[in-house]
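Note that this complex is displayed minus one protein chain, with the remaining chains in position.
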Amino acid sequence: MTSDMHLPPAFTTQRSARGILQWLNAPERRGPLLVAPAILTLFLVNILPLLWSFGLSFFNYRANRQAAPRFDGLDNYGDLLTDDRVWERFVTTGMIVAGSVGLQLIIGFGLALLFAKKFPLRRILLMLVLTPMMLSFVSVGIFFKLFYDPSLGLLSWIVGQFTGEPFAILATPAGAISAIVIADAWMWSPFVMLLVLAGLVSVPDYLYEAAHVDRASGWRRFRTITLPYVKGLILLALLFRTIETFKTFDLVYLITAGGPGSATETVAVYAYRLGFQNFRTSEASALAYLILFVVIVLTSLYLYLVNRRDAEAAS
Amino acid sequence: MTFRKHNEGGWGQTLVSGAIGLIYFAPVFWMVLTAFKTRQDALAIPPKLFFTPTLENFRAVFFDTTSSGELVATDAWLYFVNSAFIAGASVLLALILGTLAAYAFSRYPLRGNDTYLFIILTTRMLPPIVVIIPIFLLFRLTGLSGTYIGIILLYTSFNLPFSIWMMKSFFDDLDREVEDSARMDGSSDWAVFRRIVLPQVAAGLAATMVFALILTWNEFIFALLLTGTESRTVPVALASTVGGSVGVEWGKLSAMITLFLIPVVIVTFVLQNQLLRGVTFGTIRR
Amino acid sequence: MSALTVQRVTKTFGDFTAVSDIDLTVAEDEVLCLLGPSGCGKTTTLRMIAGLESVSQGQILFGGEEVSAKPAQHRNVAMAFQFYALYPDLTVGENLIFPLAAEGLSKAETQERLDGIADTLHLDSVLQRRPHELSEGEKQRVAVGRCIIRRPNAFLFDEPLSRLDVALREDMRGSIRRILATLNRPTVIVTHDQLEAMTMGDRIAVMRDGRIEQVGTPQDVFDHPANTFVAGFIGTPQMSLLDGRCLDAGETQVTVGTDQMRWTLPASRFADMPRTGEAATVGFRPRAASLTPGGLALGGCRLVLSEHMGAEKLLHFDWHGQAVRVLTQDDAPQIDEICTVYLGDAAPHVFDNNGIRLRMKGDRQ
Partner (left out) sequence: MKKYLLACTAMFIGSTAMAEEIVIRMAAPDWGPTRFMQEHANETYSAPSGNDVTLEIDFIPWPNFFDRVNASLNSGEQRYQMIVSDSQWLGNFIEAGHFLRLNDYIEESDELQAIMADLHPALVAGYSTYPHVPADEIEALGGYSPEMNYYGFPQFPDNYFTYYRNDLFCDEGENAAFQETYGAELPCAPEAWETVTWDDWRNFGEFFTRAAGETLAGVELTEDFYGIAYQAGKPLDFSTMQINAFFWQWGGGIWDESNEPNAEVIGVVNSPENIAAFETYLSLLDYAPPIAQTGQMGIFEIQDLYMQGRIAAIIDWAALAGPVVDPSSSTVADVTSFGLMPGNILNGDLDRSANLGGQPFVLTTWNDEETIQEALDLVIWWLSEDTQIAAVQAGGQSGMMSVLNNPDYDSWAPWNAQFRQSLPWQRDLWHIPEMFEMLTQQQEEFDRAITGQISAEEALNAIAEFQDELLRDAGRLE
């Protein structure tokens, strides 16, 4: 009887345990099977809390109040969008992201080209360049704050050798922002180098040999062979560094605490102040989702640009 | 008489890379140097390159002197063990889950493959501060707060997005012909994955492991909030050297940084040859 | 233009000698094939000429000018790679004209050259495609096209036809041969396929273990193999080589043979005389032997295998432990049947105890 009921094979009664395994092992189920554990972990530990705080952003919940949260709809978002302090912080963060990620790409790529060739002591020197990335934000923040100190810091001492006076880089908004950008770029350029290097190393030698035989100039070799190979990985580096730098918190909090005035206060620091110092938990969540929205727009822009260039190149 | 092949540099290259490498390494070198200095030397201007080194700071990391002067061991060694265990476990877990998921995303794309990938990416976009309270509540409800499993699962989920995206880009770059020919010789999908595919993405695996380790090894805010006194990690201990009766205990902080840097340096150095070994062994490229 | 000269060149990788002390000269309009089994150093030699490998000792000259110290980009050589090495992100057209940038041609000249190559190599229909969208044959033609579109000091081909199926290989051999003839540049082709070498090369250099065994025209190498290795390597089906001894080297007659067979030849035919008592090897082409009586006879040949080669059949005999091959049109005997193989009036090749061929009068010089 069961045979003509068109039940999916897996659920017919006679199916034995071995059958289930077979069913699971079928190629078209292979994809979900392999992806499931990763997605499950992400969902339980990451996405669930995200949804929770997303829900929170529509209320007026204050962490330090016993009062039941009141549904405010989009008020939080409305207040944030009309608050020019928030726009100011987004602009500051934008500057830091543009400056730092830009610098990281240039330095990272340069370092990668430098280390793509085999040469004596290469592995030890590569280790030296990778170490900044291995430090914690706390240690880099604390030490760079000392480096930037106009009386006790190395930067002021070095500059002082030429100008004769102490150099206070953190005194002006522009100086403070560049101080943050330098610290972040110095710390994370090796990340970009790591990715680009992984790409450079996978370029087959005979392509370069062919280019040499064809007497192509360094630039044409780079544009024709190297770039296409590492383009994917550069995008990945750009994507990840933009996401991480947009969340800059420790460096700003430790080096300038957002000063002078609010010149270097990033949206992440402002969200922290809202959520943790002013106890406006809902507003902080709303701001976080504004950040999420901006970063999503930015990253999809990258992906769109690259895919379009790919499609164009392939057509 | 001879000339160098295009991808070999001589000592000249070493000089150039060496100079740039040292400039880049200088701040880290200064931190490590500070670990051997007394406080006065550490903050001295003009900066002291040559000084009488002291191991006092390293002793201070592992032993406290009580008011009566005798030495009592601190929990520092416990923090190092915790850090190694938590980081190690979460990196491995993220690598395994991430690589399998990445292979599936690359070779067995699901409907809406890109949206899944993008959602995975978005979990990294929120500033961690904002999800602290929800994660705190989640951990308390599930009894995970203060436990090793809790923090390891959390760190695994932090590492997954990068692992998946990175490994997928490497799997996409691979040449399918080699896999197909291996399949034609009758090897099972699993054998193809293990013997043919994985060796080719060694560089990717190495890069992912290095980055995931660095991200987890130095994670601070969740370690501060979610670990109990027994499962606390080194970054939290690092923060204790700040804000005491003296602004920053520069010596003790540098000593901890130096000690804390060594495991990551060793792992990266070991993984380096995987990283730098090209994958070109005769496969026909696109 | 001028010849390509390789003088006493040696190449060592650590303690392994890939190429030892070879000399070659390729005339301006000559095509030289480097032939040999894999690992004989032919590709290394080609890469040294191209400037992709530096020379351990010796010199390489283009028209008298020494280039050993110059890397590839300063030697103006054109090379087609075994794995094609097509630039994956460029279209076929872009791949073809890529090397012309260094020749400083005007747009019109570049277009003209491109049309010429596309036409001769039938690539017009695929100019806009990308390398990974091409078939093996098309990829191979683009690789060759990118090489011969140039006017370099020398053309170098690394196993250009090795990845093609037989039919395509047949067709490409002919067209490449025709094209090379029009370009009068010294050309070196590396191959392990002796048929390819015979058809494409003006001269062939047979190599083994880093040394050149013999350089000569295809005919020379076929008719007068310098030693047993060349004799065995050149010519399909492979020459039968029978180990024996020089029983008597008199003024009028020379007798060579084994305990089962004697072979007497007029001494007058020998330019170099063998020495009595020394080992000697006797070789004859399968086509020179047959089952119809006549000439020297080899009794007791047991048929081991019979291969159909289309119009002819190749018979493999076991003669007292030595392989004897006979190519014949008439029908084959039964497996394991004992027959007698006759050499007719063809003069066998005789090799001395070092495997060096004894020159016969009447050999072409």
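Note that the chains are named A, B and C in the order they appear, and that numbering of residues resets to 1 at the start of each chain.
Here is the rule we go by: a residue touches a chain if its C-beta (ideal position, glycine included) is under 8 Å from a C-beta of that chain, and two chains touch if they have at least 3 such contacts.
This structure is a prediction, so every number in the text was calculated from the model and none was measured.
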Displayed partners of the chain not shown (whole complex): A, B
Touching the absent chain when the full complex is considered, from A:90, A:276 or A:302: A:276
Of B:10, B:109 or B:243, which residue touches the hidden chain? B:243
May I ask which residue of A:38, A:170 or A:230 touches the chain that does not appear here? A:170
Footprint left on subunit A by the chain that the document does not show: 63-66, 145, 149-152, 156, 166, 168-171, 176, 256-262, 273, 276-279
Where subunit B meets the chain that is not shown, the residues are 38-40, 43-45, 64, 66-67, 132-133, 136-137, 140, 145, 221, 224-225, 229, 236, 239-240, 242-248
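Assume only the chains that are shown with their structure count from here on.
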Greatest centre-to-centre gap (Cα means) from subunit A is with chain C
Tally the contacting C-beta pairs at the A-C interface and at the A-B interface, and name the larger one. A-B
Distance from the CA centroid of subunit B to that of subunit C, rounded to the nearest Å? 56
Which whole number of Å gives the spacing of the CA centres of subunit A and subunit B? 15
At which residue positions does subunit B touch at least two other chains? 6, 285
Give the residues of subunit A touching no fewer than two other chains, as numbers and ranges. 204, 207, 209, 212
The answer for subunit A against subunit C in the complex is residues 204, 206-207, 209-217, 220, 224-225, 228, 313-314
Per the touch rule, the subunit B residues reaching subunit A in their complex are 6-11, 13-14, 16-18, 20-22, 24-25, 27-28, 30-31, 43, 45-47, 93, 97-98, 100-101, 103-105, 108-110, 116, 118-131, 133-135, 137-138, 153-154, 156-158, 160-162, 164-166, 169-170, 172-173, 189, 203-204, 206-207, 210-211, 214, 217-218, 220, 235, 238-239, 242, 248, 250, 253, 257, 260-261, 264-265, 268-269, 272-273, 275-280, 285
Applying the document's contact rule, which stretches of subunit A touch subunit B when the two form their complex? 27-28, 30-35, 37-39, 41-42, 44-50, 52-53, 56, 63, 111, 114-123, 125-139, 142-144, 146-147, 151-152, 154, 157, 186, 191, 194-195, 197-198, 201-205, 207-209, 212, 232-233, 236, 239-240, 243-244, 246-247, 249-250, 267-268, 271-272, 275-276, 281, 284-285, 287-289, 291-292, 295-296, 299-300
